[in-house]
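What you see is the complex with one protein chain gone and the rest in place.
Should a chain be cited, it is by its letter among A and B, assigned in written order, with residues numbered from 1 in that chain.
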Amino acid sequence: MDNAISFEMLTEEEKYKHFIERIEAKSKIEADDWMPEEYRKTLIKLISMHGISEIMGALPEKEWVPKAPSLKRKLGIMAKVQDEMGHGQLLLRVAEDLMKPYGKNRENIMQDLFTGELKFHNVFHMEAPTWADAGLIGWLVDGAAIITQTNMLDASYGPYARALKRICAEEVFHAQHGESIIMALAEGTAEQRAMVQDSLNRWWEALLMFFGPGDSSTTGTSKQDITIKYHIRTKTNEQLRQDFFTKYIPRVLSLGLKLPDESMRFDDESGKWLYRQPDWSRFKEIIKNKGPKSESRLRLRKISYETNEWVREALSSRSSGM
Amino acid sequence: MKILTPEEAIKNNAYKNALTELLYQLADDDFILSYRGSEWLGLAPHIEEDVAFSSINQDTMGHAAMFYQLLENLGEGKMDGLAHNRPANRWRNACLLEKVNGTGHYLNEPKYDWAFAVCRHYFYTSFKKIRMESLKTSSYQPLADAAVRVSIELFYHQLHWKTWFQQLMLAGGEAKTRMEKAIQTVCNDFGGVLGLGSLGESMVTFSLIDSEETIKNRWNCLMESIFEGVSSSLPETLGSMNGDGRNGVHTQDLEAALKTLSEVYQLDPTATW
Partner (left out) sequence: MAGEGFYQEYEVFSRRSDTSPMQYQFSLLAPNAELALVMAQENFLRRESASDIWVVKRSNIRKMTLDEKESLQRLDNKEYRNTKGYGYLKKKWRQYEQGMLDEKEIMSWGGKQSDENPHS
């Protein structure tokens, strides 16, 4: 275009100002639009981690796919894990488009995962040793995910907001799938009920950690301020954790389950749930791939990647069309 | 002759025996292969393909559930019990379909073979399509109805596996070598897939399904045209190298699979899960 005042001719500062005006006015930023480096990098980090977490998150539940105790449960959990892979697909596509200017693609994402450069969510480093875990992941881990993801439905980055819209719609099914498993167990035999309680006890700390540290003083770093500044999300980690408590604690109790934190209570004065902090130093270790299942799950992904290399190789050299 | 209801089918013992035997073959084939497919979940060569493959496995397990339901209606027991509580020698699936995906376990060093997955699924889907066509005119009306429904989803399965099969065959090099090896592995046991077992003649006499020979010829015809398109040819002999699954002879692979499949169910078969 031969506009006298083309956008391309603006100085970096003017472009930045224009960008901020756009996000303040709630208009959506698209993949090919100009964006500040910090915004792009924050998005890449956030979305590639979100995407790869979905892919890695398929693995703990996948353990239970063949073992699910009925045909209906087998089909349900298969569809659920499939969705996780599908969500990974959507999110990685969004991240890949953001990385394109750096000459990176999915290959790099996988390599970054294997080298430990790209982290995945703390909950997916944990063990899932019983069938109740399959239910609990759907009910509470996906419940927590719904809280964080709906918080970003209006994100300033259009492709992410659109992917999240698809994802959240499917998460509703995931939550109900999880609830259905948990409810059957909670209403079942003494052994089944004990299985759910045991699962809740084991997942409790990971669920508290799910939302990340309250502020940067806890672990030294926090991206939450930047994401709020750029209208990617609106609430802080602690607000999200509180929302989670408000929605789920009454439900947990209504099923006759005991909270693993006996000191936990709702404080009327501050309007907040008071709870025992998890061990945040452990959180830091876990996301450094030093959780109980970090190595073995990465190994699964790596084996699949390497064993199938020949397939990608074979079709890379074919030109399009039959 | 048309048998419209399970009550009617049960009246003639010989008919009922042939029918249930056939239904076990249909249900067990789909169930065990969808299980093998589901082990691939999260491990396919490509994320987009992982998602697509899982849909096929869900469809296939859904078909198995339809056939187990028909068995339940004939008084064979609850469908979940049929799928989770039968010793290996009562299973009627072909041995090819119970074969492991590769070396390793789905949770430990799963070195799965995509060429084998493509060939096994593609050959089986082609066969299943022909088998369902034949069942559409089955004397047992509930089975004929099920065949009509199942066939609807096979169009996609067929298109999906055909695309992968053709592309990997035409890719040449290492891919072609791997594919040819996989084709041989599948053919070594494909005779077992085409078989109808010891009650086969009775099934044909009662017009439950076309004969082994007829189905085999139709399948051969279909495969020949596919192989022509990729400048290759189908191996001459189709065997039952790993056992006669239609008559309850199975491999260690099935034993191990059944243990995994029923692990939670067996914690308490009377509980509601």
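The rule we apply is simple: contacts are C-beta pairs under 8 Å (C-beta built on N, C-alpha and C of every residue); 3 or more make two chains touch, one makes a residue touch a chain.
Computed from a predicted structure; not experimentally measured.
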Chains in view that touch the one left out, judged over the entire complex | A, B
Of A:S48, A:S70 or A:Q89, the residue in touch with the unshown chain = A:Q89
Which listed residue, A:W34, A:Y248 or A:Y305, touches the chain dropped from view?
-> A:W34
Interface with the unshown chain - residue positions in subunit A = 1, 3, 6-8, 32-34, 79, 82-83, 86, 89-90, 93, 96-97, 105-107, 163, 166, 170, 312-313, 315-322
In the full complex, subunit B touches the hidden chain through residues 46-49, 51-52, 54-55, 156, 159-160, 163-164, 167
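Here is the rule we use: only the chains that are shown with their structure count from here on.
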Mind checking the centre-to-centre distance between subunit A and subunit B? Centres are C-alpha means, answer in whole Å.
-> 36
Over in the complex, which subunit B residues touch subunit A? Could you list them?
-> 35, 38-39, 41-48, 50-51, 54-55, 57-58, 61-62, 64-65, 68, 79-80, 83-84, 102, 104, 106-114, 166-168, 170-171, 173-175, 178, 257, 260-261, 263-265, 267-268, 271-273
Please name which positions on subunit A make contact with subunit B in the complex.
-> 55, 58-59, 62-71, 73-75, 78-79, 81-82, 85-86, 88-89, 92, 106, 131, 181, 184-185, 187-189, 191-192, 296, 299-301, 303-304, 307-308, 310-315, 317-318, 322
